[in-house]
Structures are given as structure tokens and as C-alpha cells.
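Showing just some of the chains, left in place.
Order of writing sets the labels: A, B and C. Residues in every chain begin at 1.
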Amino acid sequence: MSPADRTHHPAKPAEPLGLWLVGARGAISTTLAVGLAALRQGLAEPVGITTASPALAGIDWPAWDAWHLGGHDVCAREVGTSAAELAQAGVVPTGLLEPVSEALQAFERAIRPGILEPSAASEPGDQGGFLQASRTLAALSPREQIAALQADWSAFEAERGLSRSVIVYVASTEALPTPQPAWQDLKAFEAALDGGERQPASMLYAYAALASGRPFVNFTPNVGANCPALHALAQREGVPHCGNDGKTGETLLKTALAPMFHARALRVLSWQGYNMLGNRDGDVLRQAGHREAKLANKDEALRSILQPEAPDAPGLHSHVAIDYVPSLGDWKTAWDFVHFEGFLGTKMSLQFTWAGCDSALAAPLVLDLARLADLAQRRGEAGSLEHTACFFKAPLSGGTHDFYRQYQALLAYLATVSEPGA
Amino acid sequence: MSPADRTHHPAKPAEPLGLWLVGARGAISTTLAVGLAALRQGLAEPVGITTASPALAGIDWPAWDAWHLGGHDVCAREVGTSAAELAQAGVVPTGLLEPVSEALQAFERAIRPGILEPSAASEPGDQGGFLQASRTLAALSPREQIAALQADWSAFEAERGLSRSVIVYVASTEALPTPQPAWQDLKAFEAALDGGERQPASMLYAYAALASGRPFVNFTPNVGANCPALHALAQREGVPHCGNDGKTGETLLKTALAPMFHARALRVLSWQGYNMLGNRDGDVLRQAGHREAKLANKDEALRSILQPEAPDAPGLHSHVAIDYVPSLGDWKTAWDFVHFEGFLGTKMSLQFTWAGCDSALAAPLVLDLARLADLAQRRGEAGSLEHTACFFKAPLSGGTHDFYRQYQALLAYLATVSEPGA
Amino acid sequence: MSPADRTHHPAKPAEPLGLWLVGARGAISTTLAVGLAALRQGLAEPVGITTASPALAGIDWPAWDAWHLGGHDVCAREVGTSAAELAQAGVVPTGLLEPVSEALQAFERAIRPGILEPSAASEPGDQGGFLQASRTLAALSPREQIAALQADWSAFEAERGLSRSVIVYVASTEALPTPQPAWQDLKAFEAALDGGERQPASMLYAYAALASGRPFVNFTPNVGANCPALHALAQREGVPHCGNDGKTGETLLKTALAPMFHARALRVLSWQGYNMLGNRDGDVLRQAGHREAKLANKDEALRSILQPEAPDAPGLHSHVAIDYVPSLGDWKTAWDFVHFEGFLGTKMSLQFTWAGCDSALAAPLVLDLARLADLAQRRGEAGSLEHTACFFKAPLSGGTHDFYRQYQALLAYLATVSEPGA
């Protein structure tokens, strides 16, 4: 199907559609699956879902029961097991496990082996050969891998009778890869794929999605579609995409607070951010390479808000640490210390402690992004979606890290959508 | 001089002008006086002054040395003594005392006895009969009081050769007065003045300023011009004014953070704010009536942001406390605890500790407001200035407590001013 | 049975014994009941139980399954319902509800209507006439009330074949009563009882326990046995008792930290303590009279540690607030701010935030106290137990609030017990 065809026959919101989660058995996907089932059954309110707030009424979103869940993963632990663990940890209510169990099983049946990063440690307890299948997939050539992913999506859509799907990447943080020259140009990139050169898994998923006309959302700091080659692919194929790295906790707060200091002309001297987390994500981040990817995004946001004229200028001292604290589980706890100077050099401070449940913050934002990516697809929009910047630590476009400016951009976009005749 | 005349002959920014501080010997006024002298001499940078930030360049503000300071007070302690105390407490640098001493003496010479609230406790140590003069003034009829204030201003302007003055009210918090029916209507209010009915001092200053064509800024929670009668006066006389209650610390943070929770559709369950302060302001606030005035402003802002549809609806539990902790001096310290609910009912929390030097935060905002009030006057604007809402806990107009919306309104206003030909 | 007889025939640790909880359906009792059953079944470790720590091995404590639970309450909600609520709130693990259900039912069957304070608000939903029975009991004369309590205890012991019982008072905080002259002297007090003069319920339970030779533990700030008359009763009857007001959270921290400042000769200028809680206890404390009782204990501890020579001397500014924040449930959250002065007048600060689950902290201490009261009884000790001071905000004896000195006293006492031949 050519890009032109796609925009001529926009999908209707009412038709069933797919939400395909890469990292399907992780905490975010599991929480989303439990929550989506609960929303359908009227057992949960849409708390934490930006696009469901009364302020944004008037958009013709697909109903909650129009969404079908599927996904890739490289881990064999079943979604139901993940859900029980999350209930144990207080992330999802124990009382929901029973009513959503059928929905979780339907999701589980639509989970396929994903591409296992060669660097990933092997996990114990793979009874069903699931991990083996991931390893097999990892050993194929890039073009074969892409074809396998697309085949999984097409089979899923055919089996469930879906008109379309959004691909959302919520897998673990990869090690920061060395950028390749071929990422700068679509032709060079496709030549590299043809030539069998290995690429980070997140880029293969992005390519597979965009090349097949499926919107792609990257909720992680992994590369995904964040290079000129894949930006060009999205334009060529006329497909919307967005990312990177969901803004759920400490960085959200930073980008909500830093504009205040800037607006008041207060001079921030030091901003120290200490993050602690204990879930699988935290475990992965213990490895230095993986942590770097995350930290770069957290620090850059601050500098661009506080020193918009010269983000690299000296003056602001900032530091971000992420430590793995197993006892915290999914409860990300962060302490930030902001040392600032007021009139006549007087030094003052602000410190905050954020104790947030990561999956409970991320899952509703994934629903928001799936809605927005699908809406853009239906409206024939292509390329990176500037109005989604408020959801990301490192937005692919949008021009500012200031949370309130980003949010105003989202409101402005949705206002044009909800206008009669728009 | 009629209102029409005033707008026909706008003052030039370059001409010397007056900044008259009611509460001239308090910590805010003293810090402002030290800072203004330091700015003039190039000994301080304009940190904390919103309108001096690079983002707002392009406005033709009066030079720092165009401003002449004068003021009313009911306290006999000299400004130089206040400044030495503030240096001792670390609010202003010790090294500035010597270079600014001449400027402080010039300010001191322009301080006149103000109206002493009958309820105010007597202060010891009035050697110069200053307090006695305040008591005498307090015993006059309202019309005589107003005339006395205006006479002080005219004398000051004449003596210094000033083209105009802005009156800024930074005195201590009054006891919350019982609203009078006469405040609803300008004619009724003026009849009450004629009839000799006592009014809160802040209203007398406001009336005296507006009736004489001088812009009035109320930086306190006191009534000031916040009633229909005085709003009407400002319109009749064609004079700009703004207030109430400078937004310097915890409330600033609240109105910067609450919009984030609202934008993310997170449900705030409880917001507890504990404020501690140790300066004279804190001492005054120990008296229950005085504290009520302050607390009402602090709590309302939160509700209007988090529950815009129904600020009075149950659901949000909030509480604000202000305690006097003498050892803190001018260092206001606040701890806020925000308990909120995310997706699927998961409870999370944010807590912050703000340690801010009250006077160092307030003084530059007073300079901002004096600049903005004067600018509005020169541009022929009358009535309450909506674009100053970001400076106040209880803005007289502007329509929102959301700090970022308020700041955007200020930027939008100043953009129209700085446009060529505007 | 005379006191002499009691000490001549000490009970054996191995015989079954009763733990009678006044306030049997509250959160502390319910948590204790769940925990005791879990300990018996090997489903829980004795975390939080001081006397079960390895450092204190060597004492011949009754086995966990020797303890039988019974209790009084004025509320009709069943213990099983309380347990389910606590599991919902994350206080006890959901997985324990099933294994302990039989034990909870056995406890439930041994709960009798208590004395309803006349001032207590009526609770809805009393289907079984339980509340009515409490009201009836409340209307009896003091002597009849005491007899009724003792009859309940005797019936419980007979039915279960228990050799003895400890009575632990964990009911809600009463309004601070006006002290009566008769409390100063045992004869006068007994005459008042004979004369039908009303007494606070906590004193009636204390009298009934001590007069019948049963040890009494008061875990609340209520009067209990804290008056000369009841101290004399304990001596006359040769019965041990202890109290008042379990030291579980913020006060524990205060009494652990304040000695550090004192030992280092650092001068504490201000100590502000802000407590927030959302359980039934918090609801009761909203009423001013009830809160006073609690606050007095919290503040006195601090002064006696920091200013041992002159607790009432000026210098230390301290303040304790308790606020009801419903969303917190059983999770008591406290923020303390300590402002102190070091060498040459330099001001510094310590602040802490304590987030503790009240019932999970209190229940194991009740087990400790039941063990210690029973041990003292078996050893023939009478009167208030000095070595239990570390468990209380307002210890009846022990001479210090310093937590570490209190704990050393406990260790020293237990060392004499565990010595061979002791």
C-alpha cells in the first residue's frame, strides 16, 4: 500500500485496532493491560490519562474496547504472573486480578518472541522455548528480522480483524550504541540492512513499523526512530511517529519547576538529582552503558530551560545519578536539591522527594500516545509529532523541554482537531 | 488634574520618578533600597527581577538612577539600622552597607509618619517622636488622613523634582476587617469617608493614591484597592493599580506545580502546606485574625487550579499552616506534602522543602511591579493590571492562578509594548 | 487471692495464657491478631518485636501458641472485616488473610462489649446489638462496670483453660479529663467508686485489672493507671503495670535524635514536628480535647532531653502539630525540622520525614509489653515497670526520655533475668 493510498482511506475510530507492545510482559505493558481491561469493565477511572481529562473532551477517540493488545517480548514469564507480582507490590489492586484475567489471557495469546539483544543476559526459567525463539530471531539477518516482525503484526491483525495497529516500544533500556554513519541517510541505512549489518533492536522495530505504515511510539531512551534515516523513512511512507523516553517522574518535575526559576530570573547554581529504583529497569541501568543513555536525557532538559541562550555555558552545576535499590521495586524515589541565588546574591534552596510508582505513571501515558499516534495516522499526518513533546524526556521535535509550553502545544493541537469541520 | 489630562501628557521614562514605599523601614523596603543603590553603582546584578531578564529586553524602562525612594512607616527604627540587621542575618551582603549608606540616608530623609492601625501594639524605643506622629495621624478623620498622605507625596515630588510616583504598599498584614457595605460602591464609600467612618489603613493609602492619579501596588494581603468602590475609583480617575499579596515562596511553588498534576490528569488527594517564618511578619501573623487573611489566599489558589470546574467540590483535602519560628528570621521555610493518585488508584507522593529568604525574593518583585505600574500609567492604562497576576497570591484580575498561564500573559503584554510603533 | 499468694505460686511460662485487648477491633489489635497467628504458623518472622531479637535470646518466653486472644470493644465491626481493610491498605499482606482466618474467628468469639465513653459519637451499622450492650455497660455504676469487666476476663480464662491474662489497653484516645482530687489517694478513689462517681473508662479498666491481680499495660495517652491512687493499688495488690502511650514513630525518632544534639553540646533553637495521619485515631484526634492529651506527651520528651536542668527554661522553641489527612490511612507521615546552633553561632538544620505504618509498628510492641508484663508477674514484681520506659512516650517511671538510656535499662533488666539462677 502506498502512502497516498493510506491517507485516502483513513481508518475510522470505531473500527477495532491493535496496540502492539514491544516489551509485552514488562511492568508497563502488564499495568496497561490490567488497566485497559478495568476501564472497559468500568472498574477503573481514567486517572493519569491526559487525553481523558474533562479539559480535552470533544475528541472522537476509539472506545476502550476497540483496542486489542498484542506484543513482542524476549522473556518467557507470562503476563498473568507479572500481574500477580505487580498486585503483590501494590502497583495494581489485588481485587482487579480476577475480573481482568480473561483479558490478560487474550493478550498473552498474542505475544510473540521478540529480538533478543546479543548483549542481554540470559534469563532462567524458559520452559516453553520462548527464549530460544528470541535467540533464533536474533540470529537472523536484519531484513529477515524486519520481515518476521511485520509478519507477526499482519497475522495479529488478520486473526483479530483489526483495521490497523500502533506499535509502542516499551522494552528495557539498551546499551548506548555507537552511532553509525549509515543512520544519517535513509538510502545508506537501507543499504546497510541489505548488507546484513547489525542494528540495535529498537531501530529494527522502528523500521519495521514505519516501513509497513504502522505508527511507531518509542517510550524508551533507545534509539528507535531517532536518526535522520528513520525520520526520512517516516516522511517517505507518510507515517506518524514519536518519542523518546517517557517523561514520568523526576524529569517531569524538573521540566515543570525549572521554568519557574527562569521566569523569576532566579539564578540556579546547582541542581542535583538522585534517583533510586528497584525494578527490572533499574537492574538493567546498573550497567554503565545503559545508564548513560538515560542520564543524558535527564540532564539536557534542565540546561535547555535554564540557559536557553547558551545551554553549554558554565554556571549551572548539575548532576544526575540513578542507583539500583532493590527494596524499592517499582517505586521510583528521587531526591532533587536545587541551590539558587536571588537578589543581592542571597543563596536559597528547594529540595523535593518524589515517590512515584513507575508503571502506574507510564501505562496511562502509553494509552495517550497510542491514541495520539492513531489520531495522527487517521488525519494523514506524517513524521514526528511535535504536539507529543510533553510526554517525552527527549522529544524528537517540539522545540522546548518546558513542560507547560509543551502542554500548551498539545492543547492547541487538540483544539484544532475538535473544531467542527476540522 | 483630570484623568484625560494625565493620559494626554504621558510621563517620559527618562524623567526622575518616585517609588514610595508604605512600610518603608521593613525588611522588604530596606532590601529594595540597598539593592537599588547597588544596581545603580554596578555592585549587583538584577537577579530575581523578572523584567530585567534577557528574555524581556526591548522595553524602555526608567534607568535605576531615575528612581527616588520615599515612604511612610509607623516605626521609628532607621533604615540604616534595618540594613545592618539584614546584613547580620545574611539577607544583604555586609560588604554593601558602606557603599549604599549615602543612598539609605537619602531614603531615610524621605520617610514620613504613616497611619498607625489602632489595633497595632506599641513599639518601644521611639526617641524621635515618630511613633507619636503616627498616632496623631491615626486620630484624624479619614479625609484628613488622605489629605495628609497626598501632601507628603506632593512635597516629596516637589523637593526631588519628580514627574510622578508609584505608591507601593508593603506594610505588615492587618487583621482581617469585616467588609463594609460601603465598599461595594464608590459613592457610598466616599460618603462614608465624608461621614468620618474609619477605614483600614491600606484602603486609605489606596484611595489617596488613586484619587491623586498615582498608581497603587498592594504587595500585602490587606484590602488595599480590592473592593468594587476602589476599582471604580481607579477607572474614574484613569489610574492603574494591582495586587494583592506578593507571590514569593510556597504559593509560587504551589501554583507552578499544581498545573502539572492537572495536566497529567493525576488526582491530588491531599496537599498539606506547613510554613515557618521568624521575621516581624511572622510575629504579626501569630495573631489569629491576621493569619486568616494570609491563609485564605494560599489555599484558594490550589483549589482553583486542581478543580477548575468546581473549586468547592469535596475530594481535595488541603491545609495550610503558618507558624512563627523565631530562629529562622527572614528565612521562610516551608514543607509541602502532596498525596496523589495515579492509574488504578495507586497512591504516590511529592514533598518539597523550600528555604527562601523572604525579603530577597520580594524586593526585586516590588521593583518589577513599580516598573509595570509606571509603564501602564505612561501608556494611559487604567484599572487593575491583568498582566501582573503572576506576581500575586490573590490577583485582582487575570482569571487564573496557574503561574505559567500568568507568566505567558505577562510575556504577551510586554510583547505588544516592545513592538515598534506600539 | 492475696498478693502474697500470687507471688508464692508463680505461673509457668508454658501454660496457656490470655492477652486481652481493650480496643479489640481496632487496627493495632487486628494487626496483632493476624501477626500472632502468622508467627504460630511460621508464616511471619518476628520483625519489629524487640524481645525477639537475637541480642535478647535466653529468656524463657511463652511460646507464641500459648497466647489466647480476647478483648473488649465498643464497635461492632468484626475483626475479619478490619483485617480485610488492613490488607487492602497494605498494612498486612493479602496472602495472610486466608491462613489466619480461623484464628481471627476464635479471637472474634472472645470479644465482649466494652464501656462506651459517654462523649463518644455513635457509630452506624451496629446490627448485632453490640453497641447497645456497650451503652448499657456505660450506664452502670463504676463498681458494676468493674465487676462486669472482671467477669468477662474470668469467663474467658475459664473457657480457654488459661492460667492468667495480661490486659492491654489500645482503645482510642479519650478527651483529656479534668483531674479529680480522689485520684491522688487510693482510699479516696475507692470511696468515689463506691459513691458512684463517674471515671474515665481507661481508669476503670486499669482498676479492674489491677484489683483482680492481672497486669495492666496502657498503650494510649489516656489516664489508665497514671495517678497516685492506682499506683498504690498496684503496690497493694502486688501487680505489675506499665504505660503510657506507645512510642512508635515521630516521638521515637525525637528521643533517639535529641540525645545526639545534647551529647554534642549543640544548641537546639527550634524543633517543629508536623504529624499527619488518616486512620480512626486521626479522626478522633481532630477533636481538640483529644489532641491535647497526645501533644503534651510528644513535647515534654523533647524538653526533658535537651534541657535536663531546666525543661521549662526559655530558649528551645518547639511545636507539635497533628493533622488528619484521610488519604494517608494508617500511614502516619511526619516531618520534623530541627534548627540548631553550632560553634560561633552558626545555624544549621536537620529535617526528617518519617513514613511509618502505625499498626505495623505498634502491634509488635504490644507483644513485647505483654511478654514483659507477664514475665514481671511471674517474677513477683509489682508496681510500674521502669525497664519498659523505652516503649512509651510518657513512661510512668524510668526517669528519662532518652531512648538509648531507656533501652540500656531494658537490656540490663533482661540480663539479670537470663542469668543462671536468676
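By definition in this document, a residue touches a chain if its C-beta (ideal position, glycine included) is under 8 Å from a C-beta of that chain, and two chains touch if they have at least 3 such contacts.
What you see is a predicted model; the values in this text were computed from it and never measured.
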Inset, instruction - Tell me how many copies the full complex contains, given that 3 of them appear here. - result: 4
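We adopt the following convention: only the chains that are shown with their structure count from here on.
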Inset, instruction - Using mean C-alpha positions as chain centres, tell me how far chain A is from chain B in Å, no decimals. - result: 45
Inset, instruction - Round to the nearest whole Å and give the separation of the Cα centres of chain B and chain C. - result: 51
Inset, instruction - For chain B, write out the residues touching at least two other chains, lowest number first. - result: 341, 351, 353
Legend entry - Interfacial residue positions of chain C with respect to chain A in the complex: 90, 94-95, 353
Inset, instruction - In the complex, go through chain B and note every residue touching chain A. - result: 31, 34-35, 38, 44, 46-50, 52-55, 90-93, 96, 252-253, 256-257, 259-260, 262-267, 308-309, 341-346, 348-357, 360-361, 363-364, 390, 403-404, 407-408
Legend entry - Complex interface listing, chain C residues touching chain B: 269-270, 272, 274, 276, 317, 319, 321, 323, 325-328, 333, 335, 337, 339, 341, 347, 351, 353
